[in-house]
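Omission of a single protein chain aside, the complex is shown with its protein chains in their original locations.
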Amino acid sequence: MSPETEQKIQRSFAAQAMMETLGAQITHISKGTVQIEAPILPGSLQQHGFAHAGLTFAIGDSAAGYAALSIMPDDHEVLTSEMKIHLLAPAKGDLLVAKGRVIKPGRRLVIVQADVYARTGAQEVHIALLTGTMIPVPIA
Amino acid sequence: MSPETEQKIQRSFAAQAMMETLGAQITHISKGTVQIEAPILPGSLQQHGFAHAGLTFAIGDSAAGYAALSIMPDDHEVLTSEMKIHLLAPAKGDLLVAKGRVIKPGRRLVIVQADVYARTGAQEVHIALLTGTMIPVPIA
Amino acid sequence: MSPETEQKIQRSFAAQAMMETLGAQITHISKGTVQIEAPILPGSLQQHGFAHAGLTFAIGDSAAGYAALSIMPDDHEVLTSEMKIHLLAPAKGDLLVAKGRVIKPGRRLVIVQADVYARTGAQEVHIALLTGTMIPVPIA
Partner (left out) sequence: MSPETEQKIQRSFAAQAMMETLGAQITHISKGTVQIEAPILPGSLQQHGFAHAGLTFAIGDSAAGYAALSIMPDDHEVLTSEMKIHLLAPAKGDLLVAKGRVIKPGRRLVIVQADVYARTGAQEVHIALLTGTMIPVPIA
């Protein structure tokens, strides 16, 4: 992956105010895989005191989308067309880690997947699986 | 729908810190349908200045979940098992409106759907369709 | 819808050997909606004597796909990119009826939905809901 592609991903991420609201950060980028971490902030909780599915979805979808972006030409970006999330276990722990990857690259569509884990100390519990479709679009 | 059920929904919603972070409010409850509205706050934007998919998902999933809760016995709540979201158009407008409804009630699973609209003045644009599965669980 | 479009749909359907294996027929075509019916043949059953999910999926996916095709230019066809099916009730009855429709047309993607019913006499039971993505492709 070129430094330009990595910069493009970092710039796009930095421009997402929602990621700042959620305290999310990119912690790994390589060709075809991107990792995003987020603390479980007091403002990100659901009614039982676990992380809200909206947080899990937001970082899972972003990790999957940036994984797709990491294999795009530099004059393209990607949009989520559809995304399915399975919630596998309560999102409780020190922080959430979303690991996105490309399942099937394509000129018209990129099929992606992400796993989200709740990390407590050195332990990671698999809390969500996302599978979806990204659309490449030329940057205006 | 009994006043107890409506109170249960309002209490559960009020306990979701994420809904406050996003500025979301319940604007309609009836048996089998729930409506949630949210402004597009500066902290809820994605990189193009539209509402983030995380916001659209969060209120769509909640509207669908509370629609399921509105038909549950009062000693049960619901959890999202899985949810698919189709993003149909950019989420730009004055505010977002999520309308959840029950497709198929069941003792073990409730199948739900939600439509999310971006409202500008009197006009609503359909920006997302969600379809998913809620699991009834006895309140501990 | 032009007669050419209707002929294109009928020709495409007639070329699907699987539809003949399943005994399926198109029973209605209009702009944006297509209906397909299939008997529950002895060779289409699952282990409890109901129609197999493969039959329900096949006619639901086809009805949704042809609904998308009904709004395409005549030099394009469509392919299913992804499809989610919720199975709502046992597929038992005289025959299955799949009703496909377009949720969101687009040049790059068409979002579609289909409902499948099991019909017994005059009664229809809703047995499946499908939601998915069709890709328009130029006919070679």
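Some observations on this one:
So that you can tell them apart, the chains are marked A, B and C in the order they are listed, and the count of residues begins at 1 in each.
In this text, a residue touches a chain if its C-beta (ideal position, glycine included) is under 8 Å from a C-beta of that chain, and two chains touch if they have at least 3 such contacts.
Because the structure is a prediction, the values reported are computed rather than measured.
Hidden chain, full complex: it touches shown chains A, B, C. In the complete complex, the residue from C:Ile29, C:Leu55 or C:Ile71 that touches the missing chain is C:Leu55. Mapped onto chain A, contacts with the missing chain fall at residues 84, 86, 88-89, 103-104, 111, 126, 129, 131, 133. Against the chain not shown here, chain C presents residues 12-13, 15-18, 20-22, 42-47, 52-55, 57-58, 61, 79-87.
Looking at chain B, the residues touching the absent chain are 81-82, 84, 108-109, 111, 133, 135.
The working rule: only the chains that are shown with their structure count from here on.
With angles rounded to a multiple of 5, the C-alpha fit of chain A against chain B returns 180 degrees of rotation.
With chains reduced to the mean position of their C-alpha atoms, the one farthest from chain B is C.
Centres computed as Cα averages put chain A at a distance of 33 Å from chain C. Once the centre of each chain is set as its mean CA position, chain A and chain B turn out to be 22 Å apart.
Centroids built from CA atoms put chain C at 29 Å from chain B. Among the residues of chain A, those in touch with two or more other chains are 81-82, 84.
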